[in-house]
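Before I ask anything, let me first share the structure, which is written out below as structure tokens.
One chain of protein is taken out of this complex; the other chains stay put.
And then subunit A:
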Amino acid sequence: MFTPTTFGFLSSKVVPLYVPTFRRAILRNTFRNNPASRFGALLSFKEYSSKKFTKDHEWIDVENDLGTIGITDYAQKALGDVVYVETPEIGTVVEQSGPCGAVESVKAASDIYAPVSGEIVDVNKNLVETPGLINKSPETDGWLCKIKLSNPSELNSLMEEHEYHSHCEKSH
């Protein structure tokens, strides 16, 4: 007789064996029957989590409908040593290209603009104590804020990485 306890015991033993086997079977069939779908799978994974850039040198890294925003390495070099970062307040609703904080360096406060519309759900508190993170790791640890996207199609108006690098070269 299957009791909840029995079922729980069995599932804890059976499922760990069953799920990987099931996954391998799916992948094996996929690759065997249609190698092109491997690339399709990779592409769709990239769309799900990808970095885009604005012409004003902000980046956004999106996973599902949650984006992490920061400024690029090109921008931090142009600014110089960052001494203060003004992050937007959590809960603020921003529009695409609307103000979204500021970065101060050499007595110059440069406004940052939101790559997409949405609600700010988190800010990088490390930037309060260590604003220089933006210089050291502008595109990783020096992230500025996280945004819940209200209109993911706005990402289509942003640049891919190679387009952004061409844009930077033209700006010189």
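Throughout what follows, a residue touches a chain if its C-beta (ideal position, glycine included) is under 8 Å from a C-beta of that chain, and two chains touch if they have at least 3 such contacts; residues count from 1.
By definition in this document, contacts and distances are computed from a predicted model.
Student: One chain is missing here; what is its name in UniProt, given the choices "Integrator complex subunit 9", "5-hydroxyisourate hydrolase", "Acyl-coenzyme A thioesterase 4-like" or "lipoyl(octanoyl) transferase"?
Tutor: Cross-referencing UniProt, the chain left out corresponds to "lipoyl(octanoyl) transferase".
Student: Consider the whole complex, including the chain that is not shown, and state which of A:I60, A:L79, A:A114 or A:L144 touches that chain.
Tutor: Only one of A:I60, A:L79, A:A114 or A:L144 touches the chain omitted from view, namely A:L79.
Student: Since one chain isn't shown, list which residues of subunit A touch it in the complete complex.
Tutor: Output for subunit A: 56, 77-80, 84, 86, 102, 104-111, 113, 171-172.
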